[in-house]
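I have a structure I would like to understand better, so I am pasting it below and will then ask my questions one at a time.
What follows is part of the complex, with its chains left where they were.
A and B are the chain letters, set down in written order, and residue numbers restart from 1 in every chain.
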């Protein structure tokens, strides 16, 4: 069975209007740049996007927002994004803000076949509204937890550093972030990688996402890898 | 009165050798600059790193290596990368010993508000709700009053809260406070600050007992 696709356009070709997508990345770090460009070119609309952030005005998911392709964002932080703010205030865009750990764990739950998880994040806040609260004695204290449901997504779109033809994936540094959990959580998972190698070239001890979770893989091109906050220190003079 | 760096420096004195510490955006980030000699702590960045180092030298920035504030950073020897589920897993399991973060308001029962101002664009809570719900020890670094001169140490938060009864300690430009069941207990005064000034600027229950020492920086 062949999981290898020629490019992003081929890999996202069957994503329909109204689909629910998970998109990996934290800020602009580790985002599936090629797939986002292909979704923009495809002009698919009415999307629900589960992604920790919503990109910036002119990059990442921001490019899809510009084209009004997104109906709803499910994120933990939607940052600096003027177009996002405009659409939100005008009611064009629906936003559900959830705690970052809850977001990560709801993806993990889906990938591990668990319909719901318990977390204390948001107890006593507006995040808890309408949710089941349950008290557990655990870890030396009695405490309230919210029951949060696993996400269900039609497609998960992730970015990895290296991948093989079986769909096994390796991420680099903090570009790992949400990608592994989302890779596990999609009904169909699409992975774009900087380097695609034949099966057997990656060390089986050091694979982050087993290929069983990945349905489509392609080697991306022209990664821009934009930096949001370039912070540096000066070298001391000799 | 303390400036931002002095607030950070005072908080750094709370660090103990071997601690795993999560530093929030803003003043908390500055704490890393004042870690006492002989104290080795491991900095956690909730986007998936233990062992965060300083900013990179110019020209050595790596877009794949950022902190939770999306800033380019480096790692120290012994660092480790992991995914966001494990990152918040270790936070939830109480493995992170200390969380330092900013706040818009703190109530005298330890409630914290730092994510939302009704009527303004809401950017989201990020990882703050997870951190405050699970950290064993939470220190808030913030200004004592807001721009309108109103106290940020309140009887009750007026803004939507981020977490319930979780703040253990506060350092402001005026002093250091333990948050206990009795309220804000003044432990140390900033140099040049009087108890009266703290009282005037604190709306919540304030406990002042005995002689309050001046902070040693």
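By definition in this document, a residue touches a chain if its C-beta (ideal position, glycine included) is under 8 Å from a C-beta of that chain, and two chains touch if they have at least 3 such contacts.
Only a predicted model underlies this, so the values are computations on that prediction, with no experimental measurement involved.
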Displayed chains are single representatives; whole-complex counts: A x2, B x2
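Definition applied: only the chains that are shown with their structure count from here on.
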Chain A and chain B, separation of their C-alpha mean positions in angstrom: 28
List of chain A residues in touch with chain B within their complex: 26-30, 52, 75-79, 85, 88-89, 97, 99-105, 107-108, 119-127, 139, 161, 171-181, 208, 225-235
Residues of chain B touching chain A in the complex: 45-49, 54-67, 69-73, 81-85, 87-89, 91-94, 111, 121-130, 133-134, 160-164
